[in-house]
Each structure stands twice: as structure tokens, then as C-alpha cells.
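Below is one structure, written out as C-alpha cells; comments come after it.
Every protein chain but one is kept in place in this view of the complex.
Up next is chain A:
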Amino acid sequence: MSDSPFKLHKNANEKEGGALYRRQLLKLASILPVTGVIGPVYARNSVSKHSDVGAESPLQDPWLSLDAVQNHLFPASESGLSAKQFKALDYLQSKFERPLADHEEQQFLFQGVGWLNDLSISDYRRRFAALDYAEKEALLQKIVKSRAGENWLSLIIDNLIEALVTDPVYSGNPDGAGWKSVGQIPGFPRPQAQDRYYELGYQKRQRLYRQNDEKRLTKG
């Protein structure tokens, strides 16, 4: 697709990063056409706990591609665990199922999968997950040169790092393996399922406000 934002080169004058820029980008993502094979429903129940990439993988897109990107960005190496080992995909999936999930972020990630596969098919006639290591690397090096591509990869890396070092109660970092791999000593007491952030304090109140606002909207 010639209009893939992953092909637009970074404008050298453009300001880097920042919440505002990201918001603009998410906005851009929401108006750009969704390309590729991503349908409107992204069922999590089609996902195996063991997210194997490859022909026999039970994963479907967008998770199949995201899983492949995650494991390319965080491979098993002497210096660390692979994305699969610290359950990065489980983390990401459960993140979007949390009560106060940022669905704009989710949509941007999913749209990026479409753009990525468009490019992969046009360059290699195969979808990203089916590429070999060198091809994957070349493709990611290509998309990172676009502003949208860099933001998309950057967001995936942020989520990988979150999965690696946040409490296992959020589905990544199994038994603290992520902490151990980077030498982090966690604090205590640690949260249980009922103590996750959206169950407490202002986050819990935020859920009530959303319900109140919805009630008001449906009444009005």
C-alpha cells in the first residue's frame, strides 16, 4: 500500500516524543483506513497461553504479528529473556482487557499490524510472522525510519518493558523472572489480584464516573 504511514519518512523538523505528539498520532491512526486483514473483532479466546509463532500457531492476527514483533525485539539472548519467556503477549492482551484500558492505544497497535503486513507482503510476498530473522530485521529497520513506524515500535517496546518489570499480577514477569533477569529487587507487600490498580482509590472512582457518565448519556 503506497499510503502506509510506515512509508512516510520522518520529518526532520518534527518534535520528538511527548504526550501531545503521541495523541496526534493516535488520532491520525484512527482516521487512516485499516488495511490488511484485521477485522473489527479481536477475540482473545482464540489465543493460546503458549504463543508459538509459525504455521502451527493457534494465534490469529493481530496477535500473531504482534507476538512475532515482540519476540524479534526481545529475543532469547545471553543478556535477557525472550518476550515469550516473560509472557509479553499475555501482558499486552490482559492490558487491553483491564477496566480502564486505553483503547486508542490498542487501535493504534492493531492498525500498525495492518501497515506492517502490507509492507511485508509488498517487499517479501509473505506476512511478517513468516519472515526469517534477517528479513524481519530489515523490515523493522525500514519502518522505524517513518514517524508512525517509530512510534508504533516504541509503543510496543514500552509494553515489552512493562511486561518485563511490573508485578506478575498483571500477567507478565512470571514468578518475578523478569525482575530476576534484570537484577531488580522488588518491594513488599506485593499486590494480589483484588489489589490491582483499577480496584483502588481514584482509579476505582474513575470506573464509577465512567458508569455515571454513560448513564447520563443514555438518559439524555
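The definition used in the following text is that a contact is a pair of C-beta atoms (placed from the backbone, for glycine too) under 8 Å apart; a residue touches a chain by one contact, two chains touch by 3 or more; residues count from 1.
The definition used in the following text is that contacts and distances are computed from a predicted model.
Asks: UniProt names the one chain left off this complex as which of "GMC family oxidoreductase", "Cbb3-type cytochrome c oxidase subunit", "Lactate utilization protein" or "ABC transporter substrate-binding protein"?
Replies: The correct option from "GMC family oxidoreductase", "Cbb3-type cytochrome c oxidase subunit", "Lactate utilization protein" or "ABC transporter substrate-binding protein" is "GMC family oxidoreductase", the UniProt name of the unshown chain.
Asks: List the residues of chain A that touch the chain left out of this view.
Replies: Considering the whole complex, chain A reaches the absent chain at 16, 18-20, 72-75, 77-80, 100, 140, 144, 150, 153-154, 157-158, 161-162, 164-167, 169-170, 179, 181-191, 195-198, 200-206, 208-209, 212.
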